[in-house]
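Yeah, one chain of the complex is gone here, protein chain that is, but the others are all in their spots.
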Amino acid sequence: MSSEFGKNIKLSVFGESHGKAIGCVIDGLPAGVKLDMEKIYSDMARRAPGQGKYSTPRLEKDIPIILSGVLDNVTTGAPLAMIIENTNTKSGDYANVMTLPRPSHSDYPAYVKYDGNNDIRGGGHFSGRLTAPLVFAGAVAKQILKEKGITVGAHIAKIKDVCDDKFDKNNITPELLENLSSRSFSTISAVAQEKMAAAIECARMEQDSVGGIIECAAVGLPVGVGANMFSTVESHLSSILFGIPAVKGVQFGAGFDFAQMTGSEANDQYCIKDGKIALMSNNNGGVLGGMTSGAPVVLDVVIKPTPSISKPQQSVNLQTMQEETLVIKGRHDPCIVPRAVPVVEAAVAFGLLDLMM
Amino acid sequence: MSSEFGKNIKLSVFGESHGKAIGCVIDGLPAGVKLDMEKIYSDMARRAPGQGKYSTPRLEKDIPIILSGVLDNVTTGAPLAMIIENTNTKSGDYANVMTLPRPSHSDYPAYVKYDGNNDIRGGGHFSGRLTAPLVFAGAVAKQILKEKGITVGAHIAKIKDVCDDKFDKNNITPELLENLSSRSFSTISAVAQEKMAAAIECARMEQDSVGGIIECAAVGLPVGVGANMFSTVESHLSSILFGIPAVKGVQFGAGFDFAQMTGSEANDQYCIKDGKIALMSNNNGGVLGGMTSGAPVVLDVVIKPTPSISKPQQSVNLQTMQEETLVIKGRHDPCIVPRAVPVVEAAVAFGLLDLMM
Amino acid sequence: MSSEFGKNIKLSVFGESHGKAIGCVIDGLPAGVKLDMEKIYSDMARRAPGQGKYSTPRLEKDIPIILSGVLDNVTTGAPLAMIIENTNTKSGDYANVMTLPRPSHSDYPAYVKYDGNNDIRGGGHFSGRLTAPLVFAGAVAKQILKEKGITVGAHIAKIKDVCDDKFDKNNITPELLENLSSRSFSTISAVAQEKMAAAIECARMEQDSVGGIIECAAVGLPVGVGANMFSTVESHLSSILFGIPAVKGVQFGAGFDFAQMTGSEANDQYCIKDGKIALMSNNNGGVLGGMTSGAPVVLDVVIKPTPSISKPQQSVNLQTMQEETLVIKGRHDPCIVPRAVPVVEAAVAFGLLDLMM
Partner (left out) sequence: MSSEFGKNIKLSVFGESHGKAIGCVIDGLPAGVKLDMEKIYSDMARRAPGQGKYSTPRLEKDIPIILSGVLDNVTTGAPLAMIIENTNTKSGDYANVMTLPRPSHSDYPAYVKYDGNNDIRGGGHFSGRLTAPLVFAGAVAKQILKEKGITVGAHIAKIKDVCDDKFDKNNITPELLENLSSRSFSTISAVAQEKMAAAIECARMEQDSVGGIIECAAVGLPVGVGANMFSTVESHLSSILFGIPAVKGVQFGAGFDFAQMTGSEANDQYCIKDGKIALMSNNNGGVLGGMTSGAPVVLDVVIKPTPSISKPQQSVNLQTMQEETLVIKGRHDPCIVPRAVPVVEAAVAFGLLDLMM
C-alpha cells in the first residue's frame, strides 16, 4: 500500500523505472547535520549498474539532485527531497500492455492488483532501480550514525556454493566494516571473492543467474535500542530489509542454526571485560528481548537468483490466456548480490537511525 | 517503544507477568462479525502452559474476558478489549531488584533501558505470557479470514536434528492446515512427533533446552495482497513474527536455500491449470514483488532454545559488577516450540488480515 | 476508524457505556515516573456525574483500576492499561434495536455505519462516559508536564449569554491555572459562576439545555514545540479536542476575531523583558508557524448544548421509516460544560506531552 518507511524519520520513495525521475523524501532528519556528499556518491556508485563485468553493462549515472532540506551541505530540518533523473525515458512509442509475465518477477500480481494500470516499462515502480533512493537515505543515515560512534558494513557471505569467512560475531571492528563498505565487491576473503566471481561468470555463460547471502553488522550501538513486542530491532530491520527486491529471508545471530542448538550452547553468558559488562558470545546477534545488547548487531539476508534469465521459460499470455514460451532479451545481471550489499547496509543504517531518534 | 502492531487494524498489547492482568485492544475490526468463542479458547489452550509433559507444569488458566467491542458474540465495531487476569500475583513480599541477568533473556538490556524501573517479576512485560493476547487476536483474525476463504495453519518442521515432512509448497489443502491448527503438538509425520518428543525429553533430562523451526502456511489468498517497497507481505509478516519472543529468523519459500540455487531452478514458471493461471512451483513462498501470487504463502520461523535452563551459567551481578554463577530454579519448558505454533499462526493471521482490510 | 491518538505516546481508548468496563492503554510513557494517584482521582471526580445540582444525578464511581505499567505507583515503561468497571450493566433483558435516533446525537450515522451492530445501550462507544479514560490519560500527562515546569488549566468562558473574564493571554500564572483545575465549576469570576449556574438551572426548568465555551491555557512551554505543515501545535491539539463529544469549534489566541483585525493590530511584536526575548501581546495564542512561541498557549473550545433534552422532538422510526415524536426520558445534564472542563485540560495536556516526547 505504501512506499514509506519509518516511525521517527519517514522515508518516502517514489518513481518508476521509465518515468521522469525517481527519488525520495526524508522527513524528520535533525537540523545542522553536515553531509559529506562524496561519501553519498560513493555508496550510490557501489549500487549503480555498469561497474564491472559482474553487473549489467547499461550505463546510468545515478546522480542525486537535492531539491530541499539541505543548504550549503547542512541539513535545514525541513524534509530532504532528492531526485535522480531517468535518462532512459522515451516518450515515444511503447506498449504498456502486459502479455507474458516474467517468472519470479512482480509482473503477474502487479497486473492483477493494479488492473493493468501500473507502468510496466522496465518494471515501473517495482524496478530494482528504486533501491537507489534507499541507498541515498542510508548513506545520509550512516553519516549521522557515524557521529554517534556507530558503523555499519556488510559483505557477501555466500554465492552459490562459495562461502566467504563469516564475521566473528562478538569481535567486529569499525575498521573492518568501513573497509568492506568502501568496496564494490565486498568479501572478507580475497580467495572467496575470486571464486564468487568465477561462479557468477559461469552462470552468465549458461544464460542463468545465481543468488547469495549478505552478512551485515553494526557496531557501536548503545545498550537498549529497540523494545519488545512489535518494536524489536529484529521487527524493524526485517521490515525494511524485506522491502529490498529479491530478499527472501532474514536471520539474526545464529539464526536458523538455533534450531539444532541446545540452550547451553546457544546462550550468551555474561562476563566483565575492561571493567564493563560484556557478552562471552554473540549467538543472539546483538539483540536480546528485541533490544540491543551492546554486542554487534549481526544479521544475514538471502538474495534470490536474478529472475531475469536468458533461458527460455514457460509463461501464460495474459491477453489470450494461452501458455507460451518466454525468452527475456537484453543483458541482465547474472547476480545482483554484489550490488545489493550497499542496499542492505543502507536499510540497516536507516532502520537503526529511525529507532534511535 | 511500542507494543502495538497494525496499519488498518491496531493491536495494542499490554500487561506484565505479575501485574493484575494482561490483555489487548483490537481497534478497527469490522462490525457484525460473529465470533466462535470455543475456537478462540481452543487456540489459547494450545499456547497455554501445563498441557502435557512437553511443557511447564505451572497451571494457569488463560480465560479471556471481553470488556468491550462484542455484544452477544458479535463485534460492534468499537475497539475490542480483552483481559486475562493474572492469578499468580502476590502483592506481598518481593524484591524488584535485578541482580543477575539471565543469559539470552531481555533482563540486561531492559535493566539498562528502563533504568531499573521495569517490573522484573516473571519477566514483566517481556514474559512469553504476553503472547496470549496475540493468540487471542490471531484467533479472531482467523475467523474473519475463514469467511473470506483463507486458512492459516502451522506445524513443527524441526526440533534439534529431528525434521518433520515439509509442506508441498504448491499443494497445501485447507483441511491439512485446519487439522494441524487443531492440535497441541502439530506435525505432519507421526513418527517425527515421537522423535521430537524424545529429543525434548532428552534435553529436559540434561537440564538443557532445545529450539526448532515452525513452518506456517496460508491458503486461499487472492492475488495482489500487499505491495512492494516497505509494504511487502514479507515485511509485514516478519515484523509481527519477530515480535514473538525467541524468534531469530524468518524466511519465505525456499528462503536461505535460494543462495545456492540458479535462476532456472528457482523461478516459478506459469501454466494454465483448471482454466486459470497458476504457478508450476512455489519457491517464492506465495509472494512475488511483495504481493501474494495466488500460490500458498509459506514461511519458516526459527525459535531459539529456551534461555531458561537449569545448568549453571555465568552472569554478572549488576549491583556489585562481579561475575557470579547463576542457577535458574523452578521448572521451565525445555522446548517452547510446540506452544509457539499457535502464536506463529496468530501472527500470520493477524498480519494478513491487517493487509487485507 | 480508530479510537487511538498520539504519535509518540499512543492512547488507545476502549469501552461501551453498558459493557463490562471502559478504559485505555497508554503506550510510550517514560519509565520511572512517580504518579500521584490522588491527583488523578481528583481530575476524574471533576468529570464524573453526580457532583452537584448542575449535573446528572446518576451515581457512578469512576475508580480507575490499573492493570499494568505501574508498580508501586511508578511507571515501568510497559504500556499502562487502566479500566473502569461499569456498574450499570444488566446482562438481562434489553433490546439492542435502534428505532428513533435522537437528534444531534451519533445514533443515526452510527446505525448506518455499523449496520445496526453497534451497542446502542447508553450510547455505547459513543457515550460521553468514554471521556473518563481521556481524563485519566490527561491527569498522567499533567504530572509529567508538571515535572517539566508546564501547567495546564481551563475555565468556563461562557455559558449561554453569561461570560466569565477571559485570560490575560500574555500574563497567565501557573497558580491561576492550578487553582482553576482544582475546582469542579471553574470560573475566574465568582459572579460569572453564579450567573452561569442560574442560566443552567433556567434551562433545566425549561426541559432544555445550554452550551458554552471553555478557555484553556498552558504555561511554561519551551519555544519551538511543534512544527509547521501538518505537525502544528494547532493541528495536534485540535485533532484531540475534536475527539471530545460535543466540541464543534477550536480557536487559538484571537481566533475568529482575527477576521476583523488589521495586521498592525494583530501582530505580536517583540521586546526584551528580564533580559530575554518576549512578546508584547499574545494574539497568536502562543503558537507561531505551528510552533510554541514561549507565550502561553491559549485556546477556546465550544461545546454544543446537550442534545438530550426532555422537550418533545421529531425523529424518524428507522424500522418503519415514519416520522414520530421522540420524548427522551430520564434526567440528563442540562449543561455538560462544567464537566467538560477537565476533559479539555486532559486533551491539551496529553496532546502537548505527545508533541514533546
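Chains: A, B and C, in written order; residue numbering restarts at 1 for each.
Convention: a residue touches a chain if its C-beta (ideal position, glycine included) is under 8 Å from a C-beta of that chain, and two chains touch if they have at least 3 such contacts.
Since the structure is predicted, the reported quantities are computational estimates derived from the model, not experimental observations.
Asks: Taking the entire complex into account, which one of C:K7, C:K34, C:K148 or C:R331 touches the absent chain?
Replies: Candidates C:K7, C:K34, C:K148 or C:R331; residue touching the omitted chain: C:K7.
Asks: Taking the entire complex into account, which one of C:G28, C:G138, C:G285 or C:P342 touches the absent chain?
Replies: Per the contact definition at the top, the residue touching the missing chain is C:G285.
Asks: Going by the contact rule already stated, which one of C:F126, C:F167 or C:F185 would touch the omitted chain in the full complex?
Replies: The one listed residue touching the chain not shown is C:F126.
Asks: Touching residues of subunit A against the unshown chain: what are they?
Replies: 1-4, 10, 12-16, 19-23, 25, 27-28, 31-32, 65-69, 71-72, 74-81, 83, 96, 113-115, 117-119, 124-125
Asks: Quickly run down the residues of subunit C that touch the omitted chain.
Replies: Touching the chain left out of view, subunit C contributes residues 1-5, 7, 11, 13, 101, 103-110, 112-113, 125-126, 130, 158-161, 203, 206, 208-213, 223-224, 227-232, 234-236, 238-240, 242-243, 245, 247-256, 258-272, 275, 277, 280, 283-285, 288-294, 300, 302-309, 311, 313-316, 318, 321-323, 355.
Heads up, the rule we're going with is that only the chains that are shown with their structure count from here on.
Asks: When the centre of a chain is set as the mean of its C-alpha atoms, what distance in Å lies between subunit A and subunit C?
Replies: Taking the average C-alpha coordinate of subunit A and of subunit C, the gap between them is 46 Å.
Asks: Please compute the C-alpha centroid of subunit A, do the same for subunit B, then give the distance between them in whole Å.
Replies: 27
Asks: By the touch rule stated above, which residues of subunit B touch at least two different other chains?
Replies: Subunit B, residues with two or more chain partners: 1-4, 13, 113, 125.
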